[in-house]
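One protein chain is absent from this view; the other protein chains keep their places.
A, B and C are the chain letters, set down in written order, and residue numbers restart from 1 in every chain.
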Amino acid sequence: MLAFIFKRLGQSILVMLAVALIAFIMFRYVGDPVASMVSQEASIADQELLRERLGLNDPFYEQFFRFIVNAVQGNFGISYRLQTPVAELVMSRLPATIELALTSATIALVFGILAGVFTALNRKNPAAAAIMAFSLIGVSLPTFLIGIGLIYIFAVELQWLPSFGRGQVIDFGWWTTGFFTETGLRSIILPAITLSLFQMTLIMRLVRAEMLEVLRQDYIKFARARGLSKRAINFSHALKNTMVPVITIAGLQLGSIITGALITETVFQWPGIGSLFLSSVAVVDVPVMAAYLIFVGFVFVVVNLIVDILYYVVDPRLRVGAAKGH
Amino acid sequence: ETLRWARQSDALTLDPHSQNQGVTHTFNHHIYETLLDRDVEGNLQARLATDWYVKEGDETVWVFELREGVTFHGGEEFTAEDVVFSIERAKSENSNMRQLHADVESVAAVDDYTVEFQMAGPSPLYPNNITNTFIMDKGWSEENDLTEVQDFAAGEENFAVRNTNGTGPYVLAERDPDVRSVLTVNEDWWGDAPAVTEIVYTPIADNATRVAALLSGEVDLVQDVPVQDIERLAGTDGIKVETGPENRTIYFGYAMDDEPLISSNITDENPFANPLVREAMSLVIDREAIRQVVMRGQSLPTCVNMPPFVNGWTEELDACPAVDVERATELMAEAGYPDGFSVTLDTPNDRYVNDEAIAQAVVGMLGQIGIDVTLASRPVAQHSPLILNNETDFYLLGWGVPTFDSAYNFNDLVHTKDDEYGTYNIGLYSNPEVDEMIESLGTMTDLDARNAVIADIWAQVQEDRVFIPVHNQVLAYAMRGDMTLAVHPENQPSMTGVVFE
Amino acid sequence: MNDITPTAPKSRFARIVDSDIFYSYRTSPVAIVSSIVATVLILAAIFAPFIAPYDPFNPRTLNLMNGFTPPMSESFSGSFFMLGSDHQGRDVFSAILYGSRVSLMVGLSAILFAMVLGVTLGLIAGYRGGLTDTIIMRVADVQLSFPSILIALLIFGIARGIIPPNQRESMAIFVLIFSIGLSDWAQFARTVRGTTMVERQKDYVSAARIIGVKPVFILIRHILPNVLGPVLVIGTIGLALAIIAEATLSFLGVGVPPTQPSLGTLIRIGQQFLFSGEWWILFFPAITLVLLALSVNLLGDWLRDALNPRLR
């Protein structure tokens, strides 16, 4: 197990290096940071000077190497746009994104699994059909439209919930949380729903499909033949087996919730790293963009590791000491 | 009273000399102060300087008399030393403001409340350049190692990026870049106590969300109101919208040199180099339709590339010929392009009010005379390098004139492109006679003679159709119904000017 | 003892009508309705030049003064716009028809590209196994963990740098196809790899190997036809996602040129007018997009169930 995790970590570092390289290649092309940093009347010479100072004229590999060396030390440089250390910026934005992502993931998992189980168990039920059809709207509408629609209905017309921001937050050291204030809780509702809708639909349909598959397995039939109760069969035997494949896909999907928050955060002016990234893209704030991508890579690594560990927990067949590999 | 203020983006930094950017200046004006600033009509007015004049007997020296009894937020007294320090800092290598002070050779404190600026030559309009140069406390700055403006290469944060010590009406209480900043009133401010005692400043990037925030009562004041929402907001109970002209002209430019275009089907010559083509183009652009439909009435059509605030502006220059498609078609035929030609138009899509839509409308209009335009629309961060490298044939740009003088336009837009001049002369227009006249403007002290030269240059520019101006932008501030805030021509409203009912 | 098979071969058509898939289709109202909706929308898009009353992609025909005409009313210049006009005086109805065309073209090409790439890599990974498999699937994992939008943004950035400026606009649509396609292949690769690993164990593959059929041909002729079922299902659902991805990219401002708007671009434009009362500019394209995505999704859903013999 430990060896496996180490092996996975090794692979992950490679993955992250690749991500950094890709990110770096891209930055050469998205635009010219200098153009957005200088004022309207800065002369060509001035711009050249600034470019020189930022090291943008150095050979590509030098820039990349410098970046990697610094990144390893947790130093991502200074944001061109906000002129503050990127690491600090990211850290200050992280809690918002993580809280939003966790809330969305919880909503997506809880409702996704419940709805998935329900629709699988009641295949002919009109309510299940309705849930299925309705859930499809979640994947048939672009996120930004859902967000704007929710704002229009719940903030502008009904004035029930805030339209933007995180509400009041409480500081715990470097962590800030909106979970303990009323405005904080009210603020997270709309963005969390917007963000979770897509994943929820996905998880629900996945659970449904897997559950239907599992319910047709012999061991379920045999469990019925043993006279077990319906609940034990559906929720213990069937659900547990359903979770094995669901964990992988859902895990990967939940990892992408954090990065998928790009648009949601922008629409709701949620002060997370997603909106930080998008506003950095607009002005080609290379250090922030690079840090963001590294962060995404990191999330991927962590999520994958968790998924692997969960796999071990859930599926005994994978544990060491398996007598015979099938 | 607390004012919740939202606009599209945040101040980039609190270091007053690091960025020459409107949003940053607007925010900093509440904390720091300048020697002079502009009122809502665009006229210069006294701020930390009470009087300013050219030194008698020496045309190359500007004298500023300073306000007495002003203190910084930290309690330090405001003196001439601070001005000297600040101007020198603004001129220093890493400052983004240095261009504005390029003509200043040295600054000297005559006494505690008088400063003299030694210019390189006669600079009659120099005071126009200092309306965004903020004064920092010398002692505090030196203590915090702020003599130099932020240097990125150092990889370290500058203390002034997040800490302030100005003389302005508000004190920074809280700052979370891009998220939220809180300013509280400076009880010791020298001016009249403002009605707004606390400002909560929130950048909201998404247009719809920003408008929604006002509609749902979560903010009191919204800047950067999308033009299409003005009507709806104005019609909503409890909300009102203030509009007024901005110091910015939106115009189209084109490659005017003899090189063939990059993006055209005509590969052996440059159709834009043909004056007849340029005339035809200016004839088919229906500025009134753009105003009515694209801008929802929120623009001032113009045919000269400067807003009315600017010295040199006249009504005649501003006036537009009637749209005449027939004549334009004839001109195209005359020019040798009866079937038109194709070209790509580059436009930013996140910089000016409805920039993309304006460009799109013009594509349709040019289509009527056979000019087949492909529209390339990008964020300004990609648009700028493209045009600055002259990789464009035809582009849209907006130009503001912070000095309120035509020379500013000429220097950057009209003069032949070289290291010093013509940075934004993207069409590579080049006329040696005009260049000579432009260069002469810098040192002329006889304002009448100078204005005559300006008029001459404009006449030539208009005749050569160096630009196709479209309109001057109109600004709109939407706010709670019980408050009033006038529109500032440089889009730098001050919350000290807010009046509550 | 000569047991001749009793039934005579049926015609292809009769076989289709008689097939289980067709039966499942006939008895599923959802499948019927959604396939009709999808067909209508797709046909409308294909024949847009014949159906659309105006050509919204030709700027010469536009009259700016016709902008913001409400649905079912006469415009400034006297033209009639069934679904109103947008901020450029474009007929919303025609724009939707042409826009669906762009969306479908981008969506279909992107998914086709993703399919070819994903299926090829999936087949190779599943058949070769070992290191090849590990590398391909690792890359796919990374790819899956990055949201497609981010990947598309990256590729868009890179492409814009590589393509010379004067070709960027004409290439934009291909870049779009490429980026969406490239961010979607992993789904296919995973599924195909799984199925391939099962299929390659089957004896019919051994039978082919015994007579020396080359691996390429085994993959193409034997295994490929057997993995196409699930691929088709992912393909349909992927199509809906690709159309939406295109819309989102347009929302982020990296889509097709605004003069040739896709449904996504139309929505991006329309959402600016949500508060100002010109609802039709947003509403009709949005409804079209939802209908299109929904019907394709529902078809994919139905197909998934229909192709799964255990669910019949």
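Please note the rule applied: a residue touches a chain if its C-beta (ideal position, glycine included) is under 8 Å from a C-beta of that chain, and two chains touch if they have at least 3 such contacts.
We take it that contacts and distances are computed from a predicted model.
**Q** If you look up the hidden chain in UniProt, what protein name do you find among "Acyl-CoA dehydrogenase", "Oligopeptide transport ATP-binding protein OppD", "Na+/H+ antiporter subunit E" or "Fumarate reductase iron-sulfur subunit"?
**A** "Oligopeptide transport ATP-binding protein OppD"
**Q** Using the touch definition given at the top, which of the shown chains does the missing chain touch?
**A** Computed over the complete complex, the missing chain touches A, C.
**Q** Return the single residue from C:P29, C:G78 or C:G212 that touches the missing chain.
**A** Touching the chain that is not displayed is residue C:G212.
**Q** Over the whole complex, note the residues of chain C touching the chain we left out.
**A** With respect to the unshown chain, the touching residues of chain C are 1-5, 7-9, 23, 131, 202-204, 206-213, 222, 225-226.
**Q** Just checking the interface: what residues of chain A touch the absent partner chain?
**A** 7, 217-230, 232, 237, 240-241, 244, 314-317, 321-326
Please note the rule applied: only the chains that are shown with their structure count from here on.
**Q** Express in whole angstrom the distance between the two chain centres, defined as the mean CA positions of chain A and chain C.
**A** Centre-to-centre distance between chain A and chain C: 24 Å.
**Q** Per the centroid of Cα atoms for each chain, what is the distance between chain B and chain C, given in Å?
**A** Once rounded, the distance between the two centres reads 45 Å.
**Q** Which positions in chain B are in touch with at least two other chains?
**A** Those would be 208, 212, 215, 350, 379, 382.
**Q** Got the chain C residues that touch at least 2 other chains?
**A** 160, 271, 274-275
**Q** In the complex, go through chain C and note every residue touching chain A.
**A** Touch list, chain C to chain A: 30, 138, 141-142, 144-147, 149-150, 153-154, 157-162, 237, 240-241, 244, 247-248, 251-252, 264, 267, 271, 274-275, 286, 289-290, 293-294, 297-298, 301, 304, 310-311.
**Q** Where on chain B does chain C make contact in their complex?
**A** Those residues of chain B that touch chain C are 207-208, 211-212, 215, 226, 228-229, 231-233, 262-263, 286, 289-290, 292-294, 344, 349-350, 356-357, 360-361, 363-368, 373-379, 382, 386, 391-392.
**Q** What residues on chain A touch chain B, complex-wise?
**A** Going by the criterion above, the answer is residues 30-47, 49, 53-55, 70, 75, 77-78, 80-85, 88-89, 92, 148, 151-152, 155-156, 159, 162-166, 266-269, 271, 275-276, 278-279, 281-284.
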